[in-house]
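Of the protein chains in this complex, all but one are displayed in their positions.
Entry: chain A
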Amino acid sequence: MHVPDGFINAPVSAAAGALAAAAVAVSLRAARRELDERAAPLAGLVAAFVFAVQMLNFPVAAGTSGHLLGGALAAILVGPFTGVLCLTVVLLLQAVLFADGGLTALGVNITVMAVVTTAVAHPLFRGLVKVLPRGRRPATAAAFTAALVSVPAAAAAFTLLYAVGGTTDVAFGKVATAMVGVHVLIGIGEAAITALTVGAVLAVRPDLVHGARGLTAPVKLRVGGALVDAPAPAPAAAPAPARPRRALWATGLVISLVLAGCVSYYASSEPDGLEKVAADQGFDAKEREHATGGSPLADYGVDDIADARLSGGLAGVIGVGATVAAGTAVLWTVRRRRVSAAGSAGAVADPAGAVPGSAGAVPGRAGAAPGPAGAATTTPAPGSSAPPPSAPASSRTTPSAPAPTGAAPSGAAQSGTSPPGPAPASERAESV
């Protein structure tokens, strides 16, 4: 599905590039906020995972096999913004290193395969998880649905781009039928694999599934034989839902705008195809008349491609513009409000909210392995900038505040009141 150079004309490629850049910029900001300075290593490793899992072949039948595209999977596992970043990096490196997908078509590829899949899959998954009963099987079913819808949605987005800026005038209906038809099949495979993978992760580390936050049971501590609610994560978890809900709302708005553009285009182009099939005789003559200057026989089917495409193009461009404007405005206001409120514990609660299960698991785990010096699994920091290892970090706990000494103060940091936490977070939010 990687689009090569020359497939989409230059202006539309540039527009898609601008759209992709805007989406990546928003994701960068949001991922920074969600993951703090963990963003780079975590997103990098998840990108490596996506890259690797795309090489994992799933045999279909009779010697053919397919592989995962990974858009919906990444969005569900690590969240929409980090997911977009991971997929963007994978696509960027595939274009630059492996010549897979053209350099000028990079914007198109990112828009279609990273942004659209994520923007469709994640709200759908979250919505289904909210609606369906809690549990692993409903969450797996939600993952199946989200992935199933995301792939044809990406194909539809590509078709739209192709209708606006394709270099060959294939009838819109044909492209749409072929692309969406093929990708529904691909989507079924993608959905099955995604659902199975999400189910496997949910079974082992449900806290790692970003999209299924809130599904894990609250951590209980056994104190003197009686089960007691774990005290620390409760205040941290309370402010967390406010922001995801708002982000979800914003994403939903963006989706609805995009879909509105799509659907209106379909609505205007669909009768064309039908009427064309009906009035098949003399088609060529009409076509030529139209080419010479527009026939006044202007019923819907004869004013054929050019007008439909033009209106579709306009609708697409306006829709995209409105989408970008609305999305940016909403995210901007959300960010502003959050920055102004960053003095409170909300800023610290964010990273904890991003991985609430792990945050919830920390108190339990800290009892098991709090020793900062005893960790054998420390991976040396890559890069020449790292000094020789002097302070090995305990590997299993997850400090959410940027504590300079690693794991030792993580218990305090989790409570959301540690002083070094909020200040750098808000500074970073302003400086980025």
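The definition used in the following text is that a residue touches a chain if its C-beta (ideal position, glycine included) is under 8 Å from a C-beta of that chain, and two chains touch if they have at least 3 such contacts; residues count from 1.
Here, contacts and distances are computed from a predicted model.
K.L.:
UniProt name of the unshown chain, from "RNHCP domain-containing protein", "Heme lyase NrfEFG subunit NrfE", "ATP-binding cassette domain-containing protein" or "Cobalt ECF transporter T component CbiQ"?
P.N.:
"Cobalt ECF transporter T component CbiQ"
K.L.:
Could you pull out which residues of chain A are in touch with the chain that's been left out?
P.N.:
Residues 4-7, 9-10, 13, 24-25, 28, 31-32, 36-49, 51-53, 55-61, 68, 77-78, 85-86, 88-90, 92-93, 95-100, 102-105, 167-171, 174, 192-193, 196-201, 203-205, 208, 287, 305, 377-387, 389-395, 398-399, 402-407, 424, 428 of chain A touch the chain absent from view.
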